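Here the complex is missing a single protein chain, while all its other protein chains stay put.
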Amino acid sequence: MARILRSPLGWILLLLLAAAALPWWVSAYILGVLTVSYYFGVFAMAWDLLFGFAGEVNFGPTFLIGLGAYTAGILDNTMHWPILVCAASGALVATLGGLLLAVPALRLRGPYFGLVTLVAVLLLQNAIVIFAGVTGGEIGMNVADVLSIDAATNYWIGLGFMAVCGALLFGLSRSAIGLILQASGQDAIEAAALGFNVTKHKIAAFCVSALFSGLAGAMLVFYEGTASVDTVIDLAIVVQIIIAAVLGGRRTILGPAIGAILLVVGGEALRPLGQLNTFVVSAIALAVILFFPDGLLGHVLRRGERE
Amino acid sequence: MLALQILIDGFAISALYALGAVGFTLLFGVSGVLNLSHGAIVVVAALIGWAAASILGTYLGNLVGVLAALAAAYATYFAVVRPIQRSPAIPREETEIFVLTGTLLWSIMIQVGAAWWFTDNPVTIRPLIAGVVNIVGVRTPANEVMIAVLCWVVIGLLWLLVNRTRAGRALLAAAINPRGLVLLGFELDSIYLLVWTIYGVLAGIAGVLLASFLGVGTNNIGQLTASAFSIVVMGGLGSVSGSLVAAFVVGYLETLTAYLVAPTLRPVPALLLLVLVVYVRPQGLLGRR
Amino acid sequence: MNGKLLEVGGLHKRFGGLVAVKDIGFSIAAGEILGLIGPNGSGKSTVMKLIMGIERPNAGSVRVAGTEVAGWPTHRIARAGVGIVFQHSRPLHRQTVLENIKLAMLPDSLLRLAAAPHVEARAREIAERVGLAQVLHRHPPTLPFADLRRMELAKAIARDPQVVLIDEPFAGLTAAEVKAFSDLIASFRTQGRAVLLVDHNVKGVVALVDRVLAMYLGEHIAEGSAAQVMADATVRRVYLGGAIETHARPELDARGGKPLLDVQGVSVLYGKAQALQDVSLHVREQEFVSVVGLNGAGKTTLFNAICGLVPSSGAIAWQGAPLRGRSAAAIARGGIVQCPESRELFGEMSVRENLELGGQHLTPADRRSQLDWLFALFPILPQRERQAARTLSGGEQQMLAIARALMMKPRLLILDEPTLGLAPVILEQLSKALSELRRTTSITVLLGEQNVTFALPHADRVYVLEHARIVWEGDPARFAAEAGAGYL
Partner (left out) sequence: MSKPHLLRPALFAGAACLALAGVAQAQEPIRIGVIGEESAVAGASITKAAQMAADDINAKGGIAGRKVEVITYDNHSSAADGVRAFQRAVSQDHVVGVIATYISEVALAIEPWSARLHMPFITTGAASNEISKQVHKDYDHFKYTFHGWLTSAFIAQSICDAQHDLLVTGLHMKTAVIMSEDAAWTTPLDERYMDCLPKAGLQVLDHIRFNPDTTDFTPIFRQIEAKNPDVIVTGISHVGVQPTVQWRDQQVPIPMVGQSSQATTSTFWKDTNGAANGVVTASAATPGVALTETTIPFTEAYQKRFGDSPSYTGYTTYDAVHYLAEAVGRAGSNDPDKVVAEMEKTNYLGTVGRIQFYGKDDPFTHALKYGPGLVTGVTFQWQDGKQVTLWPADKANGKLQFPPFVKTQHAAN
């Protein structure tokens, strides 16, 4: 037992176990909030792979999420394929979309890359409204099938999904590719001088990020039963993802998931404040950025490094 | 006739876009800050101006609105941007993303706060001049003419300030080489304060004019920021004349689309053009590499 | 293939209108170490970047073991067998030293997620060889500077490159560390690698190199053994200038009393690198003091410390009062005006606008008279009055920079490396202007120079800065005899 408590992996496993046991303790409502926060956790982790590791500020995670979500939703409504097939197709389309966006966009630096990804979101948003016939326009679209109607089942699916994605993304970040990405993010010239094709790795990172974002977007649609601009594309979601990642600690993969959970749960816990809960959550996030720029997990890790 | 209509209608909206974007680009050029709370500051001017106008009358109300934007700009600088720039814990190469995130959060706080206080209904400030005038057969609101003129007067004043005054020269010099300016005994802090002041006033004027021309509410904040950002990038980050050109390109493109294609597609061609410009000429229309 | 691992020929590189590298060619055989030297701005670093593919050459060929690689992307050149040690590097902070070295050995593949098993052993072996065995599991932010450099060296050789490029191998290292590094680099010779050392001057690399190639203003000026190059007339003129004359006024220092500027025990750290160590000097009213030293010795750092542009320890007093706590701009307004080696002109603004910004705080009348005086001192400037500063030639830009600094009516003018990258004929004009300045005004000047011939004629006193320390101080007339020999 003592050994488990000493290793970070042990802690994570314990936390996951505790989280998995929650349905026996808390109400369906809290499970619902957590379920959503887990999907947001995946969004934030996928974003961190791109920003924290490859060093690219992507303002368009919801372009990828939205592609996945709407593809899955539309396929479900029109083709009536099984949910998993729809979700996988959504992830695939998101990856292709990511590739199309990344190949030219990665030539650009700094604010330009950010702007192109931002514009991608705005264009997708316009496209959804223009093609309201298939997409339902700005009021969104109900999908025919959902994962489950049982809150606990949904919760476990969400938790499991986040755990699996987290493990894959974290593993990837610690793998050879992750190291190379990190090196290219820090100093692209030096990474190239070590013999690494920086562009190839960044495109790959974009695709992986798109894959997970798209898949999580599709899963979220099949959890909520609706896809709308508001829930999967709007810039407010982008903001939330970026804040979650920075809050939790960029460059840590797991930190952003923690940040996302805190952000969603915090917003919900402050719901009694009514309108002002967003205000308070933003203010807290701003304070964290100002005073602990490494984020929560980053702060802990950095202290570890100093020792 | 249609061409004339497009010409006249596009002009006012373009001038307004230009006014909104000039401050944004000046701020970036001089201090390297991309202020994503831009839309929020513009809307603060509109809302406070509207509220004040009902008590103090239109002229004083507009003035209060501009002052409110100035205060909001100072708050952005002192409470968000400067602490981030000075934080020893933030690595230099990441200052940019932190400023972006910080101003974005700040923008949300303003938006939610303003919606809580004023509701999210758009508001309009009474036009300074009522009525319409006939310009070569096109019925145009006098207010629209006045706004176009006012925008250009303000832009002209800005040009005079930058090119004809000592403080303005220093501002321009800071955009080119801040270190050189320090060596000449200029405090960068006061230069930055000056540019934030100019920015605040410009955003404020844009805000009250927008409220008097089209009407504006907290729901427009994101769109306002995004449009300023895209115009500025299209024109070339930091290039004031580039922003003016880009503002007119976007303004006319939107008006043309609304007239000749379909009002539903209004924003789309400008977005596509922006993507094209960024890919083909990332430094923007008039930007230098 | 003729045994040459690296062959460079006819290399050209232009940046806009500026020709940075002009027809450079050389070759390095296996087991050979070539030193590429030249003062700042001579184009030596550009040559290195061209070889590595970080910049694309406009013309010329780069062959690695017989393969033409000019124009290839960097990563392919690296795979072709070229390794580089950058002067500044950004290691992975969250990974240990060992992991950082392993990084360099990873395959450039998206499918192989884990490193090959032999990598671990090899990384340890390399770490041991460069002297990192004790710190394998530490994180880079906790390492001393020398160990970070070792780690960079380890990364560069991890892939067993045939050609190794090293930028300023000894910058910021202590004497003992320099020795250890030299031994490491020398061992490349026995391993049969071709090594290119890039440095400011021969002195830094003399013990190590087989041959030296000297560059100036993008051009090849001398090649041969270290001794040959040091003795070369062109090289000596570039670094030292021609014959030395002196016109010291020792009576100024002899007056005693409180000096105008008093620097006591100042040290500066750049990250972990010691850029300035316990430097003390003083400048009296109306004196012309020269600080001579090679590029990289710490002159610019010293001046920046005085001007409040970099944080330093120690005490700096100006007119008897400490400068600590005052902003760089306040120091400048207080009368210490620096004309930096980078000139820092406002490129898009006209000559006149640049000058007017310098005279911003003067009354209009004062500004006009100051401007007239400067136009007389630098007759080329009124001719260029309306031209944008960036369109001026190097010499004109330098004169503008000095004039702009003088517009501020400084009590103390700090001139950093004014001869940088200038042709000899321009140097003469500049020298004349300085003489004129010294003769007609009572201005106090602190000049930093590598070019001794330029620095000494004007100087009342001289300091020699070497490796971040003051190593000699005295009358310019005694310089040649006491410090001149060891200078280059």
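By written order: A, B and C. Residues from 1 in each chain.
As a convention for this text, a contact is a pair of C-beta atoms (placed from the backbone, for glycine too) under 8 Å apart; a residue touches a chain by one contact, two chains touch by 3 or more.
Nothing here was measured: the structure is a model prediction, and the numbers come from that model.
The hidden chain, counted over the whole complex, makes contact with A, B.
Interface note for the absent chain: among A:L108, A:A127 or A:V146, the touching residue is A:V146.
When the omitted chain is restored, the residue from A:G10, A:G137 or A:G266 that touches it is A:G137.
Here one chain is not drawn; of A:S89, A:S228, A:T252 or A:S282, the residue touching it is A:S228. From the options B:N163, B:S190 or B:T264, the residue with contact to the unseen chain in the full assembly is B:T264.
Where chain B meets the missing chain, the touching residues are 5-6, 9, 13, 54, 112, 115-116, 119-127, 130-132, 139-141, 143-144, 213-218, 220, 223, 254-255, 258-259, 262-267. Across the interface with the omitted chain, chain A contributes residues 27-33, 36, 126, 129-130, 132, 136-140, 142, 146, 149, 151, 224-226, 228, 230-231, 236, 268, 271, 274-275, 277-278.
By our rule, only the chains that are shown with their structure count from here on.
Contact count check for B-C and A-B (C-beta pairs in contact): higher for A-B.
A centroid comparison over C-alpha atoms places C as the chain most distant from chain B. Separation between the centroids of chain B and chain C, computed from CA atoms only, is 43 Å. Residues 51, 57, 104, 107-112, 114-116, 118-119, 122-123, 126, 129-130, 235-236, 239, 242-243, 246, 275-276, 278-279, 282-283, 285-286, 289-290, 292-294 of chain A are the ones that touch chain B when the two sit in their complex.
Put simply, chain C touches chain B in their complex at residues 307, 309, 327-330, 332-333, 337-340, 344-349, 353, 356-358, 360-361, 404-405, 408.
Those residues of chain A lying in contact with chain C across their complex are 171-172, 175-177, 179-180, 182-183, 186-187, 189-190, 192-198, 200-201, 204, 251, 301, 305-306.
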